[in-house]
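Take a look at the structure below.
One protein chain is absent from this view; the other protein chains keep their places.
What follows is subunit A.
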Amino acid sequence: MAHRVTINGETREIDAPGDMPLLWALRNELGMVGTKFGCGIGMCGACTVHVDGQATRSCSMPLSAVADKQVSTVEALEQTPVGQALQRAWLDGDVMQCGYCQAGQLMNATALLTNNPNPSDGEIDAAMQGNICRCACYKRIHAAIAKVARDEETANA
């Protein structure tokens, strides 16, 4: 059956079973492949999107559960000031190696800084521990998030 979902501000009709995870609706039904498949059980965070602003594992979120909700993905990340600042910090700090997990890392980090603009080191660790980076670029991911938080604080001072 068709499901109506708002993705990056655009309402889309998706004709797929309601138990299909949002991830596979995005990737194979809509061709939006920025959101990545890593584990399928919500353990790695590669598939993180925002559903009504909350970081959500799209591999474990059935399509039927996102009807009438606002979904945003990495493809729309640069439309938010926090997302754009994080993208910049990711490039300035040369965060990534393979880069495959980074869409999920960025989406999770954007949700973190949107909800808590000035997290402590421990809060960054706690918020990001659901996102695996197999290349283990953790030091740089952490530093990039901390830098955006610091810059934001300076700008508001």
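Please note the rule applied: contacts are C-beta pairs under 8 Å (C-beta built on N, C-alpha and C of every residue); 3 or more make two chains touch, one makes a residue touch a chain; residues count from 1.
By our rule, contacts and distances are computed from a predicted model.
Trainee: Quick one: the chain not pictured, UniProt calls it what, "Molybdopterin-dependent oxidoreductase", "Hydrogenase maturation factor HypC", "Cation:proton antiporter" or "Branched-chain amino acid ABC transporter permease"?
Mentor: UniProt protein name of the non-displayed chain: "Molybdopterin-dependent oxidoreductase".
Trainee: Looking at A:7, A:55, A:101 or A:149, which makes contact with the chain not pictured?
Mentor: A:101
Trainee: Suppose we count only contacts with the excluded chain; which residues of subunit A make the list?
Mentor: Contacting residues on subunit A, toward the hidden partner: 16-17, 20-21, 23-24, 27-29, 31, 33-41, 43-44, 46, 73-75, 77-78, 87, 90-92, 94-103, 106, 124-126, 128-142.
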